[in-house]
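A protein chain is absent from this complex, but the other protein chains hold their places.
For reference, chains read A and B in written order, and residue numbers begin at 1 within each chain.
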Amino acid sequence: MSLLAVSNLSVQFEGRAGTVPVLDHIDLEINTGEQVALIGESGCGKTVFGMSVMRLLPSNARVTGSARYAGRDLILADEREMQQVRGKKIAMISQNSAFALNPVLTIGDQIAEPLTLHTSCRGNDLHREVIALLTSLGIERPEENMQKYPHQFSGGMRERILIAMALACNPDLIIADEPTSGLDALVKAQILELLRTVMQDRTLLLITHDLGTASALASHTAVMYAGEIVEYGPTQDLFTYPLHPYTQGLIAASPSAGFHPIPGVSPAPGQVPSGCWFCPRCSCAMDRCSTVHPSLKKTGTNRQVRCLRYD
Amino acid sequence: MIDGHYLLRRIGYSGAAFFVCITITFFILHLMPGDYITNYLLSLSHTIPQEAVDQFYQQYGLDRPLGEQYIIYICNILQGQWGYSYQYGLPVFPMIMQKLSWSLVILLPAVLLGIIIGIVLGAWSGWRSGGKKDLALFNIMIVFRAIPEFWWAIMAVWVFAFYLQWFPLGGFTSISVLISGLNPWDVLYHAILPICLMTSFVATGNYYMMRNSMIAVIGEDYITTARAKGLDERAVLWRHALKNALLPMVTMTTFQVAGIIMGNVFIETVFSWPGIGLLTTDALRMRDLPLLEGIFLLDALMTIGAMLAADILASYLDPRIRMGDQ
Partner (left out) sequence: MTRNAFLWISVAILALYFTVALLAPFIAPYGATEIVGAPLQPPDRGHLFGTNDVGQDIFSQLVYGSRVTLIFGFCSALLSVSISTCAGIVLGYYGGNIDEVVCRILDILMPIPIFPLLIVLTTFFNPGVVQVSILMGVLGSIHGIRLIRAPALSLAETPFIEGARSIGATDLRIMSRHILPNLMPVVTAKFVSSSQHYLVMGVGLSFIGLWDTMTVDWGSMIQNAYSSGALSLGLWWWILPPGIAVVGISLALALAGYSLEESFNPRTEVNRI
């Protein structure tokens, strides 16, 4: 059963220089208990996708399409309704733990905040709840640490705090935006392991540029290029038999496969070529590719790909 | 706990700054053509009694080497011996202190009100930045600030005191004071217009800094985190944005002290208010160097002291500085 069904979602930013499209007709379904990874190069619009579902984009963003969650469309929901969804039903783990925590509030205060907001938990119960959360995420001496300020923690610890904050109200869906960015390899491995255990029975939308993170955490993976989804499928299949040339390129470019970069650069938002957007960088482009824009087609039992070669 | 090293370093810098000021005034006095004492005594009378000359030579050690004179000078300054005014023949320090109390009648309420009004307007404007109301207020502030302080003061006198006759044209008290004695209400009546003007100068300065600070805070990731928790806009503003935006204001507010001193000179000159500002103008017109040096030292003490106080306050308020690891 689908928990969140995004269909036809487009986002444009209005700026001085006119309107810039960032996301183009995104369809993505997340079923309860699934962990879906959204991968792509930085700047392809994957963070914007998470923010648009949470309705946290700046006021110059124009969002169209729908994101159906629990019988309502989040895109059309009013601010008051969204405040009941955010943190309680859908929680977010922001990227960049160094800036995502308020520097002047103790971390205990910040973790307690969603609980006071969305539950009737108060006083001693609240205190116990925060300590339980901190303990469950492997933060030692919780009594002492909850009195501390964010700058007194290391990057890995801050990441744990952010995860604790997101899990506080036991939300239906967690959106994790680059949860391991800026961490060194050892800490990153620890955080990944931690995320794997806590996310096992939860629904997760993982936004990352790192294939390793995606294959470690996600049951399904969607690949995004220049603001549209080019391939979707179960993570295992997708990484073993990538269909889209871009996915193949991404995998070949990963460190484990020996760093073979994809030639060229992704188009800037609003400056996509005609035809297939990946065509100028594609090694197996055909004549048709520069004129016909492919659509996302089902192939096989549970794979989708946006490439003319599979038509 | 405030970090001791940080505190000591700030106090050290402040002390050094004041010594630089004392050194400047010392050298100016000593570079003057003809020595200070002769100039001073000549300004009082044409014949100089030898005893007076001897007394001054002793007090300032003018027969000693320059280095020793410098030390004597510093000791004198620290003990409140700030020299003698050419124009009035009086010791500078008590004179300045007496005028300072008059200036504070205007400055204290104006600075307090100005900071509060500026911060409230700036926070509101920054929170709504980009909106029509914000831009309207912002443009009004640009225009207000571009017009020089003394011109605002002159125009205020013209409109409110001359045409509308709501307030007196200037001074600090009415003539009736000669009969009835100094009346606080009368003084307040004379002070209202200068206080209002000074308040608006301080408020515009704070408005800009607070607006910028707020805009910077709004773009921070932790504001998004707060919204992602489901907090409503008011809670995001009050719990998360405001304190972060206010922290830099503690330090930034003191950057204005120099500007406030300058504005005060213009306001007091236009309104003939008998404070430090008017004294500055008088001393400047009379080229009363010792008095001007005294005023400079006082101004320096005020700005240096304000910055030190702000640093200490900021380190107390901001957990990042408080813990001593920046």
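The rule is short, and it goes like this: a residue touches a chain if its C-beta (ideal position, glycine included) is under 8 Å from a C-beta of that chain, and two chains touch if they have at least 3 such contacts.
Being a predicted model, the structure only gives us computed values, none of them experimental.
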{"item": "Contact partner of the left-out chain, one of B:Ala245, B:Ile261 or B:Ala314", "value": "B:Ile261"}
{"item": "Hidden partner chain, touching residue among B:Ile117, B:Leu169, B:Cys196 or B:Leu242", "value": "B:Leu169"}
{"item": "Residue of A:Thr19, A:Asn60 or A:Ser295 in touch with the missing chain, whole complex considered", "value": "A:Asn60"}
{"item": "Interface residues of chain B (partner: the chain not displayed)", "value": "13-14, 16-17, 20-21, 24-25, 28, 31-32, 127-131, 142-143, 145-151, 154-155, 157-158, 162, 169, 215, 218-219, 227, 233, 257-258, 261-262, 265-266, 269-270, 280-281, 284-285, 287, 289, 292-293, 295-296, 299-300, 302-304, 307"}
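In this text, only the chains that are shown with their structure count from here on.
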{"item": "Intercentroid distance (Cα basis), chain B paired with chain A, Å", "value": "52"}
{"item": "Chain B contact footprint on chain A (complex, rising order)", "value": "51, 54, 56, 59, 79-80, 82-88, 91-92, 94-96, 99-105, 113-114, 117-118, 149, 151-152, 162, 165"}
{"item": "Touching residues (chain side chain B, partner chain A) in the complex", "value": "130, 220-222, 224-233, 239-240, 243-244, 247, 318-320, 323, 325"}
